[in-house]
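Dropping a structure here in structure tokens format, bear with me for questions.
Heads up, one of the protein chains got dropped from this complex, but the rest are sitting where they should.
Just so it is clear, A and B label the chains in written order, and each chain counts residues from 1 on its own.
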Amino acid sequence: MDIKNVFQAKDVPEAINLLDQYGEAAKVIAGGTDIIIALRENHVKVSVLVDISSIKELKEIKTSDDWVEMGAAVTFTEVMDYFKGHKEYSGLIEAASLVGSPQIRNAATIGGNICNASPAADFVPPLLALDAVLTVEGKEGKREVRLEDFLLDKGRVDLNKGELLTTIKFIRLRKGQTVTFSKLGLRKALAISRLSTAVYLEIDDDEKCAEVRVASGSIGKHGLRERVAEESLKGKNLDKAAIDEASKVLSNEVEKRLAGRSSCEFKKDAVEGIFLKAVEKAMVHNGDGSYCAMGTQYYPRAAGKE
Amino acid sequence: MKTINVKINGENYTREINEDMRLLDFIRDELKLYGTKEGCGEGECGACTVIMDGVTVNSCMVMAFQANNKEILTIEGMEDEKGLHPIQQAFLDEGAVQCGFCIPGMVLSAKALLDKNPKPSRKEIKEGISGNLCRCTGYNKIVDSIEKASQYLEGEDQ
């Protein structure tokens, strides 16, 4: 670690000015839970740190008529507290609650989770399933970019010199809509995700799948939308056959993607179970009775016991 | 060098620090408060836990300059003129302490938990200390003592 200059930015313009001024030499720090380790191990070599964790406007969550908007420096604990009791957002609550440990959730931010672009980032799959839109601000002004387009590669995002991710927003959920999350880690706390999936599900009045978005973690260069699984479910009656079919399709996709990797054999099977769990959670939360029953009938263990 | 103002255990400190200093090093090396421990240096063990602006953080994963204008509680700030904090007393009474290296962090995690949730279930206690490793006890007595601390604190309130 060879840090020469540090700044505790008070507002977004100050942070952007500093990032612009120092360019490649500077890096944003918020919760610090990843970057401090990376600096100490010399994986990241910068001489300037710009701390955004004290910028008030980046620490707010707001729900308007159409959108939910979260500041980039919102911590996972703050996410859990804000959405507490709102079952339709259980995927956000659960993904946040499975990040690290209480101490890490108190410090680590959702913006950091996105910008690190780790394949295992817990919060990315549910945000992908919500088709989240990010606001990026720089000297030239603001721009909006979909999260899916923002993630470029493992550890690389669409941020230009001097730009800062400021907010993350998604369309507010209505009746019949939900987002869920399911994760496989090696232990309960402090477990880096081996595999995760998030499902956004919208069930229409005919109990058919009106809209579905599936996203995964740890089975690609970064969090990914799983469109084959989505296509497989769309418009169908969500019975056992349809869900099994979709999980099989996803498993085949994972097998293709991970071909030649040592984790392939395990992950192609495990993804079926993790996906199934996420779907079941969605149906239990969503259902008007019959779907709940369907879920419990076919998968007794999943029925609200999570 | 950078100047920071930090309130630690109720006292204001203004200090010149190196830019690359972690909060943990600031607490130990600058302020000589050695109760905060380093067990892993990467946020896995929780021995360096302190309470910053009301929530627990691993002080090995906070840069010292980030603590500017923040309020921090370390294990040294748990006692008051009456003596041990009820959580510390409960740890003593239940025999939750063995080697002791995890205890400062464990006590602070317990405090943050009980401040937010005065009557936690055993499951909630386990979640509350899931960021603090203990290698000696198997955790049962630590969970017992946090339950007991909850009772002590309830008694105090009445």
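The working rule: a contact is a pair of C-beta atoms (placed from the backbone, for glycine too) under 8 Å apart; a residue touches a chain by one contact, two chains touch by 3 or more.
Everything that follows uses one rule, which is that contacts and distances are computed from a predicted model.
Name the omitted chain as UniProt records it, choosing among "Cytochrome C", "DMT family transporter", "Osmoprotectant transport system permease protein" or "Molybdopterin-dependent oxidoreductase".
"Molybdopterin-dependent oxidoreductase"
Since one chain is left out of the picture, which of the remaining chains does it touch in the full complex?
When the entire complex is considered, the left-out chain reaches B.
In the full complex, which of B:I75, B:A112 or B:V143 touches the chain missing from this view?
Answer from the full complex: B:I75 touches the omitted chain.
Specify the residue from the set B:I17, B:C45 or B:M63 that touches the hidden chain.
Missing-chain contact among the listed residues: B:C45.
Could I get the residues of chain B that touch the absent chain, sorted low to high?
28, 33-42, 45, 47, 74-76, 78-79, 84, 88-89, 91-93, 95, 97-104, 107, 133-136
The rule we apply is simple: only the chains that are shown with their structure count from here on.
Residues of chain B touching chain A in their complex?
Checking each residue of chain B against chain A gives 2, 19-20, 22, 41-44, 46, 49, 55-58, 60-63, 65-66, 68-69, 109, 112-113, 127-128, 130-132.
Within their complex, state which residues of chain A touch chain B.
1-6, 8, 29, 31-33, 36-37, 39-40, 49, 51, 53-54, 77, 100-104, 106-107, 188-190
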